[in-house]
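In what follows, a single structure is set out as structure tokens and then discussed.
Missing here is one protein chain; the remaining ones are kept as they sit in the complex.
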Amino acid sequence: MNQSFLDYYNLQPLFMAIHSALCSIMPEGLAIFLEGLVVAVLILIMYAVLAIILIYMERKVCAKFQCRIGPNRVGGKGGLLQVPADVLKILTKEIIELKNSDHFLYALAPFLVIMASILTFSCLPWNKGGEILHMNIGIFFVLAASSIGVLGILLAGWSSNSKYTIIGAVRSGAMIISYELSIGLTVLTMVMMSGTMDIQQIVASQADGWNIFKGHIVAIAAFIIFLIAGNAEANRGPFDLAEAEQELTAGYHTEYSGMHFGFFYLAEYLNLFITSGIATTLFLGGWMPFHIAGLDGFNAVMDYIPGVIWFVGKTFFIVFLLMWIRWTFPRLRIDQVLTLEWKYLMPASLLILLLMTVCKVFGLVF
Amino acid sequence: MEVKKRTAIRSMEYGDFKNNDYLEKMVDELNRDGAGVILTTIDEVINWGRSNSLWTLNFGTSCCAIEFMALGAARYDMARFGFEVTRNSPRQADLIMVMGTITYKMAPVLKRLYDQMAEPKYVVAVGGCTITGGPFIKSYHVVNGIDKIIPVDVFIPGCPPRPEAFYYGMMQLQRKIKVEKFLGGVNRQEKEPKEEK
Partner (left out) sequence: MNIQEKIAQLVPGMTVAEQGEAVITVPADSFRKLAEALRYDKDEPMDYLRDIVGMDWGEDGLGALYYLESSKTYTRIILKTLTADRENAFLPSVSDLWKTAEIKEREAYDFFGIRFLNHPDMRRIFLREDWKGYPMRKDYDMSSNPLNMENEENADTTDEYYLNPDGTIADQKNIVFDEKDFVINIGPQHPSTHGVLRMRASLDGETICKIDPICGYIHRGVEKISESLTYPQTLAMTDRLDYLSAHQNRHALCMCIEKAAGIEISERAQYIRTIMDELQRIDSHLLFYSCVVMDMGGLTPFFYGFREREMILDIMEETTGGRLIQNYNMIGGVQADIQPDFQRKVKEFIKHMRSVIKDYHDIFTGNVIARTRMEGVGVLTKEQVISLGATGGTGRASGWSNDVRKHHPYGVYDKVDFKEILYTEGDCFARYMIRMDEIMESCNILEQLIDNIPEGEYRVKTKPIIKLPEGNFSASVESSRGEFCVMIESHGDKTPYRLHYRSTGLPLVHSMDTACRGNKIADLIAIGATLDYVVPDIDR
């Protein structure tokens, strides 16, 4: 298969060139340190920009669903500067210290949440050679790192010393721990299909067709389960019990103000993006263009489009799907959430794992 | 630096607002000691952000709250202004919108919610009952105006006010925020509370 353009967009050589250029004028340690610094700043900027885009998108998408217009006054016709205004506001807002709370944990919790989010964020395969954290157990690392977030939520709820927050936190804890099983099992299914845990290689293995097509029925079922569980993991409707506005006012972050609250808010949207990004990687081929085996001309045309556009495009498509779900369904109740997981999704994902094994053994996947 | 006395609100003429003299007086008072170039510029940027991102805490006790819901619905869509983010936790809200009669039993609760809010915070009093006690002014259980309990920034009269009146009030609040000086501590006009024993 002609993959010249894929290689053309490969970022690896560029990074290598920068690295060697830096090494030639300074010691390697310093060069790596400087590079790390630049990358860290880049991640944070990307993180913030994406959050702004996602929040704006959510406000516009939900307005469309609700026969409204949505923000259209601040900064131009489309209300493009509405979210930056919010960010500016929240940055200048007072951060309240509670009197009867565990001060250290109270201050720590938002950082745990945002850290988990950033760690998983850096594992996303943006392009060929465009991955920030690359390791051969990448997908495993994503699962591990995303679990830190729930710790932050639990701590936030507990240290605030309020009954609403503790109920929200415990709900969230119970839910996320449960749904991690389904996520783990579906991820395992896809890992088995690709035969590797390395995120770049999972993507590379989909060069001749995305997993969702190659794994046909089994992969589609796994995709649906992953979306449901991922939605729950990101604490979004209809699984937003942890901050169920109508029940617990603001759930686990009721007592947080200013930028501390902003961190929770940002992390919520980025987790949505990360869930979608991982789903894209596992099922929709990550940055891999759309290929149809046999149609070389068509494939070559698709290859002209850079991988990063493919990745972002597919991810935002899934983000849109999740928003659609959120703005359509009412909220579940905590026992129904747990019933759904333990009685239906978990057995189903075990079955899918088994089916995938059978398919793989008998060569029924393409 | 020349102090800007006029605040622009999108698609509303300056002359259409009714209380320009009040606002200009406020600008004069705030800038009595002059205004620095850098601080004023930063102030303007921050105030632009603050005035365009007013997250409300709905303190709806009666009828006016229903009109506020109509404000959020599709015809009057307050999302256009970015007001649709209503936070139910006082910690995260910028302004408390008091809609409806405040009774003696409710007054301490209102005060407590106001105290729980993070600075900078604003109060909008909506409807006749909130402003003066309205038709219930003679009652044994009604506070005759919430300005006796908490400082009010904007009054929106009506029983209940129409959604358009809500917008006018919110724009007035935006104007007020735009002329404030965020840097320099003018916002914190209340005295520091005494240390508890």
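Which chain is which? They are A and B, in the order written, and residues in each are numbered from 1.
We take it that a contact is a pair of C-beta atoms (placed from the backbone, for glycine too) under 8 Å apart; a residue touches a chain by one contact, two chains touch by 3 or more.
Computed from a predicted model, the values in this text were never measured in an experiment.
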Residue touching the undisplayed chain, where the options are B:78, B:95 or B:142: B:142
On chain B, where is the contact patch with the chain that was removed from view? 58-63, 65-67, 69-70, 73-75, 88, 100-101, 103-109, 111-113, 135-136, 138-143, 148-149, 159-160, 162
In the full complex, which residues of chain A touch the absent chain? 62, 65-68, 163-164, 167, 171, 237-238, 240-241, 244-249, 327-336
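Keep in mind that, in the parts below, only the chains that are shown with their structure count from here on.
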Can you check how far apart chain A and chain B are, centre to centre, with Cα atoms defining each centre and the answer in Å? 37
Would you pull the chain B residues touching chain A in the complex into a rising list? 10-11, 45-46, 48-50, 52-53, 55, 74, 77, 79-82, 84-85, 87-89, 91-92, 94, 116, 118-120, 182
Mind pulling up the chain A residues that touch chain B in the complex? 59, 63, 66-74, 79, 81-82, 84-90, 92-96, 245, 249-250, 253-258, 261
